[in-house]
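For this depiction, one protein chain was excluded, whereas all remaining protein chains were kept in their positions.
Let's look at chain A:
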Amino acid sequence: MSLSSTSQGAAPRVPSSGAPSPGIPPWRNPRVRAFVWQALLVLALLALVLWLAMNARRALDERGMTSGFGFLLDPANFALGEAFFTFTPGSPYLDAFAVGVGNTVLLSLVSIVTASVLGVALGFARLSGNALVSGLAKAYVEAFRNTPQLVQIVFWYSFFTLLPPPRQSWPLLGLGYASNRGLTVPAPEQGGVALLVAGMLVVGAIAAFAIGRLADRRRRRTGRRWRYVGVVEIAALVLPPLAAWLAMGAPTGWSVPVLRGFNYTGGATLAPEFLAIYFGLSFYIAAFIAEIIRGGLISVDAGQIEAANAIGLRRADLYRKVMVPQAMRVIVPPLAAQYVSLLKNSSLGVAVGYPDLFSVSNTALTYSGRTIEVLCIMAVIYLLMCLAIGAVANLVNRFVQIPER
């Protein structure tokens, strides 16, 4: 401390804090400077915005274009391709946007699930002791990560549209067909019931997970194990879909595609547009997810694994109780970023004519002429969807953080 006292003694004019001292002119005062710079910045930005707005006003007047959001209720006279939701020409623009949003959300959901499953499998495969398995996974990751997503999407589209017509289609295990109409696969006769059962399966999975956590918490509090937790978890998983299926009259009919004349009857057809964007989104992001999973797993300290082996944990428990909980902390934030990226790149559907939000907006702005409004609506919707994923990721992130001390 003697050093500071001598230096203060040697240079008494230096002010000890940021407080302005009377000897300093205002243009050297940090606070004044900060205020002036920011005020100038705000003024410059305001001037820029005003200038841009005036230009836009004049440009719109010159072209005789009106502005406002009233057009949303006007009928939209264009047709959109087939996808999850269909659009009848003549419905208002608002409906077109709703169809676009629905198609984007469902496409993203399906792709996220596929990419996650594939990515997790590949991530584990890359760490496999078997050189063939890890080599194959590495080759996949390198090939799909180092090429543009759009090239992949366009490639898939070209691949599916260039397949032979239905009469010379490729049979797939005797169940479905691959032709230039896309993939024709068997489908349950009552699609609504199948959807309900799938939804209930998700509900059941959440319930089973919650029961597992409750049992775990109880064990920590009381030290007693709940013996039937495994059975109850399986029951919670299976019962809701089973109940839904039975309640709907337990339909078992499957509609199998059959070639009649030039086309198929029965089954469900996945159009080349959907397949191209779905494969393009899922396979590309799966490569990135694989790397994230691998990174998360190798981030777990080797000592943790050795300790788990030393106390004789089984391999499944080593993963479930030691590796995954610690890896999740590392995995969740970049994983959420990949999901956001997938959602945003679903806009590439426009390249193959899949009616997602972007291509619907693109069509709507051509027909309505309201360029600014349509693009703003689209941007806001994308922003909200990205924020929603971010919010869910934050929740999950809080959940997987291991509280320390």
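By our rule, a contact is a pair of C-beta atoms (placed from the backbone, for glycine too) under 8 Å apart; a residue touches a chain by one contact, two chains touch by 3 or more; residues count from 1.
Just so we're on the same page, contacts and distances are computed from a predicted model.
Hidden from the displayed complex is a chain whose UniProt protein name, among "Amino acid ABC transporter permease", "Aspartyl/glutamyl-tRNA(Asn/Gln) amidotransferase subunit B", "NADH-quinone oxidoreductase subunit L" or "Cytochrome bd-I ubiquinol oxidase subunit 1 apoprotein", is "Amino acid ABC transporter permease". Contact with the chain that does not appear here is found for just one residue of A:Val151, A:Leu175, A:Ala243 or A:Ala307, A:Val151.
Checked against the hidden chain, the listed residues A:Leu162, A:Leu246, A:Ile311 or A:Leu395 yield one contact partner: A:Leu162. Only one residue from A:Lys138, A:Arg218, A:Arg329 or A:Lys344 touches the chain missing from this view: A:Lys344. Although one chain is not displayed, chain A still touches it through residues 34, 37-38, 41-42, 45, 52-53, 55-56, 58-60, 62, 129-133, 136, 142-143, 145-152, 154-155, 158-159, 161-162, 340, 344-345, 347-348, 350-351, 358, 362, 365, 371-372, 375, 378-379, 382-383, 386-387.
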